[in-house]
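Just one protein chain is left out here, and the rest sit where they should.
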Amino acid sequence: MTIDTTTLSQTPATGPTPEPIFQRTAILRLPRSPKVIAGLVILAVFGVVAIIGRWIAPYSPNATDTQNWVQRVLVPGTGEGTPFPANYYPLPLPPSAAHWLGTSVFAQDVFSQLLASTQATLFVGLLAASIATVLSVVIGVSAGYFGGGTDEGLSLLSNVFLAIPALPLLIVLADYVPRAGSSILLVAAIIAVTTWAYTSRTLRAQTLSLRNRDFVEAARVSGEGRLRIILVEVLPNLIPIVAASFLFTTLTAMYAYVAIAFLGLAGAPTGSPAGLWNYPAFAWPSSAPAWRCSTSASTSSSIPGFERRGFRAVRPSRRASRRGRHWASRRSWAIDQRTRHLEWAPNRMWCSRSTDSASTTAMATMRSTRSSTVT
Amino acid sequence: MNVAAAPVLEGRDLTKYFQVRQSRGLFARRLSVHAVENVSVRLEAGKVTAVVGESGAGKSTVARLLARIIRPDSGQVLLDGRPAPGGRPRSYAKQVQMVFQDPFASLNSVHRVRHNLVRPLKIHHVADDNVEGAVADLLRRVALKPPGHFTEKFPHELSGGQRQRVAIARALAVKPRVLIADEPVSMLDVSIRLGVLNLLADLRDKEQLAILYVTHDIASARYLADTVVVMYAGQLVESAPSVELTDNPAHPYTQLLLSAAPDPDRVEPPQLAGRGAPPSLITPPSGCRFHPRCPYAMDICKQQVPPSFAVSPDHIAACWLHAKPAERVASNNGLSTAPVGPLEQDTKKR
Partner (left out) sequence: MLGLAGESGSGKTTLALAAMRLLRAPALITSGEVLFHSRPIGGDGPKGTVDLLAAGLDDLREVRWSEIAVVLQSALNSLNPVTTIGAQFDDLLRVHRPGMPGSERWSRAGELLDMVGMNADRLRSYPHELSGGMRQRAMIAMALALEPQIMILDEPTTALDVVTQREILEELMGLRDRLGFAALFITHDLSLLVELADEIAVMYAGRLMERAPAASLFHAPRLPYTHGLLNCFPPMHGKRARMEGIPGSPPDLRDLPSGCAFHPRCPWALEKCKQAIPRLEPISGSGREVACWLHHDDAKVPAELAKADPRTEPRQRVPTLIQVSKK
């Protein structure tokens, strides 16, 4: 008795091809769709800027020229003919050939600052996301796979961390830590510690459903060890979620960094004022449109860049990538919304204050913080 | 029972209850589902034993107990007459392998066919010197030829039948002596089912594997198996050589199952004796679990779990109808004072 006939049509009609039985193919197959390429290009641009930005910047990010880079406007009611000595306030310059994105109230070149600060922002984002991803995978997958008491304990832990608000904690801590250098790591660590729990919960749920799937059971029946089942059988099925959350955490981290920098609490390695181009929120309305464009363009474009790259590179199967693509499009929409929001918030804040005489006080506070950062 | 051939794998009085919560919350009452109760199965080398029953009858639980994916609450699994070791050591995995129902779920979609076959080879150090040759050989054994076409494929690139063959190849990789197949063809297209069944038959004939074939399709059990075991609501109701079982069913439930099965040769429409649905396994009926549906139910059926009676050599049925009249009358008259065997007592305590 033979069962050869059952393979009749299972072999393609091409006949026996003398190809080797085993052929290694690249693990990461980068697809060639235009979207992916666009994303990769955007990401590459930011990567390059992050690396060489400081050297291609036309000016030093810290350079100030209070004589030429701002317009000095006499405060009404001061100077000659009044009992008060002349007092000037700085009016930033609009974009020009010399200053592509204009200048800030502190008489600094916005474009140079943008170039110089990209590195720190990206670094914080990636570092925080890496830490958070590792934490969430280890805790979420173990909770889901082992179940029972382990699950109860680890779930409790992640629930506790879910309840910690990231930004207030950052603000409080950032004010206490030594400036420069070390704080960027601390910021990344704090962001990581406050964000891993979300992903951890998702991973736990997913692992729970994977744990009793037939293929995991099949691996157990064939005598596979526990660690190997987790790493080789379960984990690859979680990669779409891990990738998505990595990107999401990167963004959260970048925004959080932007937020505390905006408040003047983060010291950047460059020593530039808060290291961030979002600082020009305090530019005068005359240069605001330019600032707005640059901020929104760079933030919102770097993000889809991440998304596309991330989702495509780590696809285990066709189905997963389809899910990923769907996700990517949904997410980039959401991110555009968020970016728009973020971009407007400081601006609105400024607008409301500009009409207020108290604004000068606010600015003075800002300036003092800033000068302490610089020195 | 004759003891001519020693069983390779044997399950003795296997009992498994699953705990479920009645409702949510910390103080929810826990109830137990009587999934499998006092089931004994013997798998012999070169023989296929089929377990037949409706969904919820406990067939898959028996398969999982024998594969030691789950632990029995009581009863023993004997490998070559010795109790199987605790845990799931590799030595056991090397002897007993399992094929799952759904070939779409039992192969990890992120790994190639090659990975699925190489892993068991590596774990058990089978063919360490020539892994690639062994993989090609396995694929040939399950009629996936030429092997080169399949090794680098992902599961989603294969048809259902091909996947199930890969799953079988994976189980065969460690050269096991027992293969437990849990509904291996029920998810496959009709036209390719027979191919997989014939493959199992060949493995039995050529390699002397002991195979447990779990199915709800009594016709396929008759086709493939040497012995058929019928389960109802977690209990074994009848066991006999396959042709004997389908031609002379002794248990009313088996008769019901056979009359309900599609049969194109049937001239008259079938008469179903014992309508209704299987009972809840949380509060199973007392005595014989089939008695509420059984057209021949007697008083004793409601009170005592029937032990296995020999209908003919090799043919046993757990039904009071097959008790010797003396036994039945004695128990029937005595009612509550009827002598209760240790087996029944054990069951009732739970």
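As written, the chain order gives the labels A and B, with residue 1 at the start of each chain.
In this text, a contact is a pair of C-beta atoms (placed from the backbone, for glycine too) under 8 Å apart; a residue touches a chain by one contact, two chains touch by 3 or more.
Everything numeric here is computed off the predicted structure, so don't read it as measured data.
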item: Of B:Ala45, B:Ile69, B:Val126 or B:Leu194, the one touching the omitted chain in the full complex; value: B:Leu194
item: Touching the absent chain when the full complex is considered, from B:Phe18, B:Phe104 or B:Tyr223; value: B:Tyr223
item: Option touching the unshown chain, where B:Leu256, B:Leu281, B:Ala297 or B:Ile316 are the choices; value: B:Leu256
item: Interface with the unshown chain - residue positions in subunit B; value: 54-55, 159-162, 189-195, 198, 201, 216, 218-220, 222-223, 242-243, 246-247, 256-266, 269-270, 272, 274-275, 277
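We take it that only the chains that are shown with their structure count from here on.
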item: Chain centre separation (subunit A, subunit B; CA means) in Å; value: 54
item: For the subunit B and subunit A complex, residues of the former touching the latter; value: 67, 69, 88-90, 93-94, 96-98, 100-102, 105-111, 114, 119-120, 123-124, 132, 135-136, 143-149, 151-152, 154, 156, 159, 162, 167, 170-171, 173-174, 192, 195, 198-199, 202, 205
item: Touching residues on subunit A, where the partner in the complex is subunit B; value: 1, 3-4, 6-7, 10-12, 16-17, 19-23, 25, 213-215, 217-224, 232-233, 236-237, 239, 316-319
